[in-house]
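I'd like to ask some things about the structure below.
Complex shown without one protein chain; remaining protein chains in place.
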Amino acid sequence: MIQFSPSNILTGNGIAITLTGMLIVFSGLLLISLFISSLPRLLSWLDQLKQKTPAATDSSISAQATELTEPEIHAAISLVLHLELERCGGDLQRITIHERPAMASFWNPRGQMRSLSDRSPYA
Amino acid sequence: MIQFSPSNILTGNGIAITLTGMLIVFSGLLLISLFISSLPRLLSWLDQLKQKTPAATDSSISAQATELTEPEIHAAISLVLHLELERCGGDLQRITIHERPAMASFWNPRGQMRSLSDRSPYA
Amino acid sequence: MIQFSPSNILTGNGIAITLTGMLIVFSGLLLISLFISSLPRLLSWLDQLKQKTPAATDSSISAQATELTEPEIHAAISLVLHLELERCGGDLQRITIHERPAMASFWNPRGQMRSLSDRSPYA
Amino acid sequence: METLNQFFSGTGFVHLSWGHVLMILVGLAFLTLAIVKDYEPLLLVPIGFGILVGNIPSVSGMALSVYDPGSVLSYIYFGVSEGIFPPLIFLGIGAMTDFSAMLSNPKLVLLGAAAQIGIFLTLIGALALGFTPQEAGAIGIIGGADGPTAIFLSAKLAPHLLGSIAIAAYSYMALVPVIQPPIMKLLTTREERLIRMAPPRQVSKRERIIFPIGAFLICGLIAPGSMVLIGMLFFGNLLKESLVTDRLANTARNALIDIVTILLGFSVGASTNADYFLTPQSILIFVLGALSFCIATCGGILFAKFMNLFLRQKINPLIGAAGVSAVPDSARVVHNMGQKEDPGNFLLMHAMAPNVAGVIGSAIGAGILWTVLVH
Amino acid sequence: METLNQFFSGTGFVHLSWGHVLMILVGLAFLTLAIVKDYEPLLLVPIGFGILVGNIPSVSGMALSVYDPGSVLSYIYFGVSEGIFPPLIFLGIGAMTDFSAMLSNPKLVLLGAAAQIGIFLTLIGALALGFTPQEAGAIGIIGGADGPTAIFLSAKLAPHLLGSIAIAAYSYMALVPVIQPPIMKLLTTREERLIRMAPPRQVSKRERIIFPIGAFLICGLIAPGSMVLIGMLFFGNLLKESLVTDRLANTARNALIDIVTILLGFSVGASTNADYFLTPQSILIFVLGALSFCIATCGGILFAKFMNLFLRQKINPLIGAAGVSAVPDSARVVHNMGQKEDPGNFLLMHAMAPNVAGVIGSAIGAGILWTVLVH
Partner (left out) sequence: METLNQFFSGTGFVHLSWGHVLMILVGLAFLTLAIVKDYEPLLLVPIGFGILVGNIPSVSGMALSVYDPGSVLSYIYFGVSEGIFPPLIFLGIGAMTDFSAMLSNPKLVLLGAAAQIGIFLTLIGALALGFTPQEAGAIGIIGGADGPTAIFLSAKLAPHLLGSIAIAAYSYMALVPVIQPPIMKLLTTREERLIRMAPPRQVSKRERIIFPIGAFLICGLIAPGSMVLIGMLFFGNLLKESLVTDRLANTARNALIDIVTILLGFSVGASTNADYFLTPQSILIFVLGALSFCIATCGGILFAKFMNLFLRQKINPLIGAAGVSAVPDSARVVHNMGQKEDPGNFLLMHAMAPNVAGVIGSAIGAGILWTVLVH
């Protein structure tokens, strides 16, 4: 059943395909490798061109691990809850899922839209 | 390259299409405008027909902003957590996602189904 | 308009279809019924074959309903919050939704991947 | 002026017939039932709005309706007319159904078989009324009380009746709380309705995993025609019960089934254009459909009473009515009727067993009819 | 060696033309605008990356591009070229849009009608420049400032211009914050821009449920050609407002619209192969598109000033500019300009009324053009 016939390798161009193939795969990934290794230098060079060094902004934040008070813990839990739920399920549109009481005012003194997505770009 | 030939406007029926088009667009949105401006009156007239005035039910709820006790805060957080999670992800069916311990009883003295959606209408 | 002609029942093979159909439906569900009624015995017989009786692991857990302390309540709420949010929305991949600060380290001393799903089997 | 004329001759008002107006009123009735009465809103809202869309008279030469090749609605309707949507809905149903109630009480499965008599007696009735055997089979399946199954079989056997059959099936499923109670009351005594059933045994995780695999092989081999529907149902259930494919089960029972439900409901509704839909045949189909629901309900109840002749632990015959499927409404109807007689009698979980068995039973029935009538 | 040669002759570098390079730069510009400037990223990122993919020169004999029958991209593009994706996007938009602002202030609806003059004057301009009536109609719809509507109508009237029209429409929608402000400033006095509008009345739940049903019937009967777009928009809105189909609305405005947006944006981008796209016609279309946005903005503002001649409670004419659609960007532009003059003036909700009316208006416009020009 199994016929091993090495001649097929030549007629099927096997060696040539293998050499070409590995050459191309290597050149592709080599180019990617060179690209990503030069990327940081490219970016810092671009930054120097712009002459704007917006450093020293992150270092100011220092975590102070002091004892938390009761209300702070409540606030923290509630904040996480709020932030996470804001996002979960449907990200920006999710606010609209809530059932609304029959006569709720959709109006809001600060002029904010209540339920049309803030970023809906579809129409 | 650019040939400006106003005669094409006439042969292409441009003026007629524009006039008809704007007429229809305006009549469509005018009808919608009339529909939505008459809607509240229509609804209140229907309500009068029914002779049922189920008013004065909402006004009874008055928000009392008193100081909350510790357990009340916990209860509030847990309730929001429960309610929101109930809904998030998969609304009604979501309860079923939980892994169940190998031998959990699906039976429940109040005869409630555990995991078939309460509102599944598909079958 | 409505013509009631019982002869059609015979020419349409109605009786035969009904008898065959109900026979097959009943045999199918009867087989399922026998299958599920023999399933527990089959499984316990298989277990005996394996000679491994991994019992007495579940019974050790006994719920102790003592009064909870303040930190315990906080911990419980936070745990539920964490566990549920972990899953909600996108199960395993959900961790990756967060916006990351520009220069966050993706490296972590315990060698954990941060954002490739732990169970992604796609590639 | 000519353009204006041309446009007005293309306006819906000109072509609006009484048939269209009637169907639009039907659509509004569906929406009202769904929104005000809360009858199966997930199905009746899409179908109802689809009826409105399908009965705005379209302009000749424009590809608008589900019947115009190349129209957007025709592409959506393709999933209905080729029977692609129903198996996908069964996938989601499988991923949200818990078969534990059935696994813990195997003999109740037979009630789900008995209720399928509605399918076959309706077929006989339809034959007598002059429908072809293929049409009669598709009409009979309304008695399966299962929307996706009805659409699947109609698409295969009698595509021209698909709209009427689908609308009839979904209408009566929404009306289960109205149709079943009088029949249940008529066929049972107060003593029977008071029967309490013992809480069933617990079902292990392994049983729940092995069940969909074994049950699929049984159904598939006995009625290969039911392979796709039943296969998807149990595949979805395995995704759920195996516990290792939670994310797939979750998507199947949420995003996937919702998307398919929206498209199926909307396009089935839109296929009810008055010109195609308002025929004497449709009326007959509605009459036969109502009959089939009644027969199926009787079949389940009477078989439960028949089983009681042999059983030591009596079955409450009410739960036989749940064998018609219409998950989970008919089970809830049973539960409510049981509680009306005895507020301490909780029949819901017991009724779920014949209820889900009825889904399997009508899928097998559809497979048989397809096999026998496909030629 | 032969194989190597054969391969290199199949490499992209060999076939890369200046046109491709130019289009790749356009794609990179889109990505930059989206990611750095945050202009409509949900659309420009897919389109921009699609432009890159569409301009990698493909090898003859391989089915790669959207124009090669049997290629993966051609199957995805099918949803664009047959106009299937736009109604599905409208379904999701409907399920996320709140029409309350419009319901509470019916007369602002007319501003959304006035802005559609941009569609028809652009059509006249396109006719004058030698386009066929069908092409001119498709180009005019750019003035509707509505991506899905533009793609839908182009697919029906002038499929060969679809790429250019879609790219023009989305580009200008992203540039609304750049295009509109100067025109708004030019056409209004400082006094007009300072006009404050009274907070509108509250809208009941019942109004919000009945509105999509009634409005669909009006639009569908007046312009049946808009049936599919408008039908899906209001169907989605009913799913949202009926409150009984929350899970369907939720899926429609999340998974469904996201999947369609990804596929639509990517394949529209990939259809801009330089060989097809870089034509004098495309340049004309971009010029006409810019014009149409300006005309539409003028139309809305001037009609607001015209209405003020008759109204006791004056409208702030800025909100006329929101009639072009481009939801919700143009409403936000109006709001920001109002706040620049008077930080206490909150125009956003008022601007939402003509904004969503503009969506309906341009869908009606598309329906009319399709009906008149389909022959």
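Here the chain labels run A, B, C, D and E in written order, and each chain numbers its own residues starting at 1.
Here, contacts are C-beta pairs under 8 Å (C-beta built on N, C-alpha and C of every residue); 3 or more make two chains touch, one makes a residue touch a chain.
None of the values given here were measured: they were computed from a predicted structure.
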item	value
Option touching the unshown chain, where E:S81, E:S204, E:S226 or E:N254 are the choices	E:N254
Which residue of D:F235, D:F266, D:F293 or D:F346 touches the chain not shown here	D:F235
Contact residue for the chain not shown (choose from D:F216, D:F277, D:F303 or D:F346)	D:F216
Missing-partner contacts on chain A, residue numbers	1-6, 8-9, 12-15, 17-18, 20-22, 24-37, 39-40, 43, 90-92
Contact set of chain D toward the excluded chain (per top definition)	82-84, 87, 91, 209, 213, 216-217, 220-225, 227-228, 231, 234-235, 238-239, 242, 244-245, 247-248, 250-252, 254-256, 368, 370-372, 374-375
Positions on chain E contacted by the hidden chain, ascending	3, 6-7, 10-13, 16, 24, 28, 31, 34-35, 38, 41-42, 45-46, 49-50, 52-53, 56-59, 61-62, 64, 70-73, 75-76, 254-255, 258-259, 261-262, 266
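By our rule, only the chains that are shown with their structure count from here on.
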item	value
Gap in Å, rounded to a whole number, between the CA centres of chain E and chain C	43
For chain C, residues contacting two or more additional chains	70, 77, 81, 88-89
Residues of chain E touching at least two other chains	204, 206, 222-223, 246-247, 250, 254, 368, 372
